[in-house]
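The structure appears below as structure tokens.
The complex is shown incomplete by one protein chain, all other protein chains being positioned as in the whole.
By written order: A and B. Residues from 1 in each chain.
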Amino acid sequence: MLEIAFKGSKKYWLWIVLLLAVIGAGAIAYVDQFLNGLMITGMSRDVSWGFYIANFTFLVGVAAGGVMVVIPYYLHDYERFHRITILGEFLAVACLIMCLLFIVVDLGQPTRMLNVLLYPTPHSMLFYDMIVLNGYLFLNIVVGWKVLEAERNQVEPVWWTKPLVLVSIPFAIGIHTVTAYLYCGLPGRGFWLTAILAPRFLASAFAAGPAFLIILCYIIRKFTKFDPGWEAMQTLSKIVCYAIIANLFFFACECFVVYYSGIPSHLAHTQYLLFGLHGHNMMVPWMWSSLGLMGLGAIFLLIPKLRNNHALLPVTCAMIFFGAWIDKALGMIAGGFVPSPLHHVTEYAPTLQEGIIALGVYGAGLFVLTILYKLATTVKEEVRG
Amino acid sequence: MSKNTIMAGLAVFVLAVLSPFWFNLITTTQAAPKPELLGKAATAKKCVLDKYNMRAEHMYLLDVWRNSVVRLGDRKYTGTNGQTFNMSLSTGENSCLGCHEDKAKFCDSCHNYASVSPYCWDCHTNPKEIK
Partner (left out) sequence: MMIKSRRSFLKVAGIAAIGMGAAPVMNLAASESHGNAGPEITKNEESLHAKRWGMVIDTSKLTEEVAEAVNKACHKAHNVPDFTITPDPEKYPHARTIRDGQEIKWIWPEHFHYAFPDKEDEFLAEKFHDLPFLVTCNHCKNAPCVQACPTQATFKREDGIVIMDYHRCIGCRFCMAACPYGSRNFNFMDPRPFIEETAPGFPTRTKGVVEKCNLCAERLAKGEQPHCVEASEGAIVVGDLEDPESKIRHLLAEHYTIRRKQSLGTEPSVYYIV
């Protein structure tokens, strides 16, 4: 089936070359980081995780968002999602590969990475994160591939794909729950120490994932003969709508708790994000833009006329995707680490080189996504003749 | 046509796979250098293991030592010959480099020959170098 990826239009190859160039630039920047250490990043003693882990967290969400097409189709026989389930699964694959790459580029000693397997440590949440992330990746690759192959040969998928799909559902919830547990089980970090963190992660994931999927559907419609179906996209946009409202609601709950209770060690972080702390307010414009984008996006999706507008929908989805990215990637890290446990305010901004490395990882993810989507759309075109 | 391509590809593959052998054919090889016992080590004559075990197992021994010192806090080693040693690469008189004073002759010459570069010295210091 992979041979499909080697046949494509000029535009396809141009895109591939562009992605390879981005990956190459990221790789060169990474070699320098590998040799000289994480000093090239903007991270510090006080903000010890940065752009890499932020993007990791966000992409775990996008990966988990894939389950929003799997559940309706496999559990509720929602036929309209038949065409796009494979897109959700392959999106999860690409995102998980980016997640794993982000973890690797974040490690100080990447060559010792396998120590996690050599000395398995069940009391560390990273141990479980490793299991669920790799498990979910494996499940999606196997299921996506087998189902697509069956579709190409015009036979029923082999029987064991169904139980694997069913297992992948709790895994999808699991990857984001465990990723939230990485943060919310730490005693000294008031911003993360909240039971609602995992639900909030899931809510924003179920908004960002399907929102991105809708944008991808538009791209597929433009560049291939395969039509994912306007009605499927409409259903997805409703899912995005509910999820982003849930995310905003959860954030409002957070704000109520910290501001009404007024406990300084919890309040300081939210205060830093929304209004700045001791004159440090780098995150303020970002956070308000994020809230604006998500809020406006929710309104656009709530009003049927606006939701059904072909031209507006991708813009709305991009707003929500970007808003959720600021909220969960930038806000989650900056809010958690500022102020520090000693209540020093050390702000964080990624360096250019850090950005290039991150871009390289995104390039690698898009590369995988392009190949997988090329396979999926070509097979679907073939079958429909 | 395709037959020729396959044969050519096969030939390149076989050449590539056998590269270590023909590389050695066209370059000169040298016998492994022997670690030189200098200074205190030359007269002490008693080490943590006998010569043969030392040659084969010093990295395993160091691994056991490192776990023992770092994780259990056990730092004293008594060899089968009854001698006691401080389980340390380079701190103090009774450590590896405390007796084998010349790291270049004791460690490096052989490691260079075998083309291995253990990362011990990224952290551990050679007393001679830091003076």
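Definition applied: a residue touches a chain if its C-beta (ideal position, glycine included) is under 8 Å from a C-beta of that chain, and two chains touch if they have at least 3 such contacts.
All values reported here derive from a predicted model rather than from experimental measurement.
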| item | value |
| --- | --- |
| Residue among A:234, A:281, A:309 or A:340 touching the omitted chain | A:340 |
| Selected residue (touches chain absent from view) among A:27, A:100, A:173 or A:186 | A:186 |
| Residues of subunit B in contact with the chain not shown | 48-49, 53, 56-57, 60-61, 63-64, 66-68, 70-80, 82, 87, 90-92, 119, 122-125, 127, 130 |
| Touching residues on subunit A - with respect to the absent chain | 36-39, 41-49, 103, 106-110, 112-113, 115-116, 118-119, 121, 123-127, 130, 182-183, 186-189, 264-265, 336-337, 340-344, 346 |
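Convention: only the chains that are shown with their structure count from here on.
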| item | value |
| --- | --- |
| Averaged-CA centre spacing for the pair subunit B and subunit A, given as whole angstrom | 46 |
